[in-house]
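Before we start, here is the structure in question, set down as structure tokens.
The complex appears here minus one protein chain, its other protein chains still in place.
Chain IDs A and B follow the sequence of writing; residue 1 opens each chain.
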Amino acid sequence: MKVSAVITLKKDVLDPQGKIIQQALDGMGFKDINEIRQGKYFEIDVKENDPKKAHKIVEDMCKKLLANLVIEDYKIIGIN
Amino acid sequence: MEVNEKVAIDHGLKKDEYKKICTLLKRIPNLTELGIFSAMWNEHCSYKSSRLHLKKLPTTGKKVIQGPGENAGVIDIEDGDAIVFKIESHNHPSFIEPYQGAATGVGGIMRDVFTMGARPIANLNSIHFGSPQNKRTKNLLRGVVHGIGGYGNCMGVPTIAGQTSFDSSYNGNILVNAMTLGLVKKNKIFYSKAAGLNKPVIYVGSKTGRDGIHGASMASASFDEKIEEKKPTVQVGDPFTEKLLLEACLELMAGDSIIAIQDMGAAGLTSSSIEMASKGNLGIELNLNKVPCRETKMSPYEIMLSESQERMLIVLENGKEELAKKIFDKWNLDFAVIGKTTKTKNIELFFDNEQVAKIPVNTLVENSPMYDRKWKKSKLPKKIKFEKEVFSNLKIKDILQKVLSNQNICSKEWIWQQYDHTVMGDTIQKPGGDSGVVRVHGTEKAVAATVDSSAVYCWAHPLTGGKQVVAESWRNLISVGATPIAITNCLNFGSPEKEDNMGEFVECVKGIGEASKYLEFPVVSGNVSFYNQTKEVGIKPTPSIGGVGLIKNYKKMITMDFKEINNLVLIIGKTEGHIDQSLFARTILDEKNGPPPEINLFNEKNNGQSLLSLIERDYIKSAHDISLGGLITAVSKMCIKGNKGIKIKRFKSLISEIEYLFSEDQGRYIIEIDPKNLKEVTKILNKNSVHHEELGIIIEKEMIINEKTKVTIDELKSYNTNWLTNFMSS
Partner (left out) sequence: MKSSVITFPGSNCDRDMHVALKKFGFNNKMVWHNDNELPKSDLVVLPGGFSYGDYLRCGSMASKSKIMQSVINFAKSGGLVMGICNGFQILVESGLVPGVLLRNKYLEFICKNVFVKIKNKNNPYFKNLDKDIFEFHIAHNEGNYFCTGDQLKEIEDNNQVAIYYCNDNGKTDETFNPNGSLKNIAGIFNKEKNVLGMMPHPERMIDKSLSGEDGSLFFKNLINNIK
């Protein structure tokens, strides 16, 4: 079962990369941006076939390693 | 929220302190005001437990331009040049989030230095981790090293020296101390003292977010089970923005627009504005709606206490706003006039057209609490009587292998190879030597810097330990041919509310003071970090000393690598055989008791100055001070670096071979000289009554001790170089 997860910096945490990318795009003429946040995307193929259990496994991975909960949030965005 | 005693206590204030606030204000503070008091009165900003003792440190001298009390200390290095430097801790944040904690530590100390108008020219660090067996150690080490590198490398400032140690007392509370040196012209130093009325107060740099609200309070609270709850206070560093801020500030400083400038470090806008007002004996009025914010709906409380990084507060000359704004626009940084200086001597905050705080500046600074904490004196431990048979059963080569590969002696190349140590094109002594050395750009001068600590000695006897660290810093500078000028200290201790820990602090500080006074090596800046403990257990007392010295002609710099076959090797200073608290006693014999080696300040000064005069006369080919691991460890490192061997003579000493080789008596150096100069060198040393003896002669590829122990250079290298790399990849 394939699970995808996205990790981003928490809403209130400064995202230096997102900020600078936004400035650069603005400089190139993309004037319609409110905000850019950068994150990491993971595709994890787990052996589990039950979606609920697979979700739980990846959630565990996010909590324990993939995300640093001090500054990051995770979101599981797809299971199939 | 209504303010009461409970809210105050939740802010880390004590009952008495809350009462005092109400008395000073003659009313109950509102929440914003309480937040400001709690930030200003916590240990980190107010030095309430340490001030009384720090006052006793020698802080002046012929070369001192600025002692403690500013963003950093400043010393004179002649020709109109000055060096600005300071060390600071970022221990608690680094334990919670090692990468960001260490990175923002490096960023903070660099800001302290360039706030004074100096371009940073070198970074150093002193980092201490738990035992290698502790399961968190490896990740903490990796995170901290990546964080230090990530920030320093991006800034383009070379990291030229450092110190790393492992000890189980740091298992739950690592130490990350970062030091920066900057170069400035003596007549272009900037201070934080505001002056003049109705001068615009300017905010520049990054926007303000909800980062690290109450970070300064966190740094002053010990870790407990509830550590998770404290997590959101970690800040994220943005070295790129800091690099822009550095260039923009230096560009503005080239003109004459700035009256005062202060970086927003711990307690952000609160401490920076109050600091400037207090020094200038003025008031400051701020309109918080003008503060550039990253997030919506930030309250005055949050704006005042945010610890977002890469921000500065400036008091500008009237009419210079446009000019200043142009510079910050060019560098794509926020710029806002947020207030003005006033004659009221109050800090007054406005938000949505309402006054949200009004506090007399003196209540926050001069009236901040100061405690004479109870402390316990430590006795000098009794000397251990080591049985001679224990020594005679040991094989020198086996011990040497264990000592050289010990985690606290082995090569730290795995770490410093990850730091850019050559950017700026002036690094003439890389990490791994006694001190890092950078040239003063475009001149013949060079500046040497070292950072040292000896937690084991400080733990065994704080007074002696305090003296020893200063002496070691002094020796490390002399070993590269630099004249020691001044130090900065980062005092990492347990809880000041515990008599034992407070006693360690008081006596270490006393020791530091005695040594720095005698050696004319004053303390010009520093920082205190208390509450380094987990649950009830404090760390070993760990004052880190950052020493800075000057080499007038960089071509006379000395390195430790053996240079030439047949040259003679001498020891300066007497080897008495003090084994107690040596690495040998602690790790090979597992004997953790006993006194640290004694510090004889007269000998330290005399030996050091005599060596400097030999260097001045070009007699010294290589030099290295003897410290952890004793004489044979020092010699081994000189062999490894020079890829040459040594034939060590049969020694006539009364002490045993083990004691001779592994004891950690202080005030000693190993030097290499050309045999033709032996007579002259001996004459000078004798004239100065410096104890010295011949150790041996440099040979090829092998170390021979007393004719019976033979170790090849390749063996020495393999003992010394592999531990850390293996540990990190295991």
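The rule we apply is simple: a contact is a pair of C-beta atoms (placed from the backbone, for glycine too) under 8 Å apart; a residue touches a chain by one contact, two chains touch by 3 or more.
Remember, it's a predicted structure, so these values are computed and weren't measured experimentally.
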Which one, B:N134, B:S299, B:N332 or B:N706, makes contact with the chain that was left out? B:N332
Considering the complete complex, of B:C154, B:A515 or B:A585, the missing chain is touched by B:C154
Of the residues B:F240, B:Y371, B:Y518 or B:F727, which one touches the chain left out of the display? B:F240
Subunit B residues touching the omitted chain (full complex): 146, 149, 153-156, 238-241, 243-244, 331-332, 416-428, 439, 554-555, 557
On subunit A, residues whose C-beta touches the chain left out of the figure: 16-17, 20-21, 24, 27-28, 38
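Everything that follows uses one rule, which is that only the chains that are shown with their structure count from here on.
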Return the distance between the CA-based centres of subunit A and subunit B, expressed in whole Å. 37
Which positions of subunit A touch subunit B when the two form their complex? 9-16, 19-20, 23, 68-71
Per the contact definition, I'd like the list of subunit B residues that touch subunit A in the complex. 96-97, 100, 206, 209-211, 231-232, 234-238, 240-241, 294-295, 308-309, 332
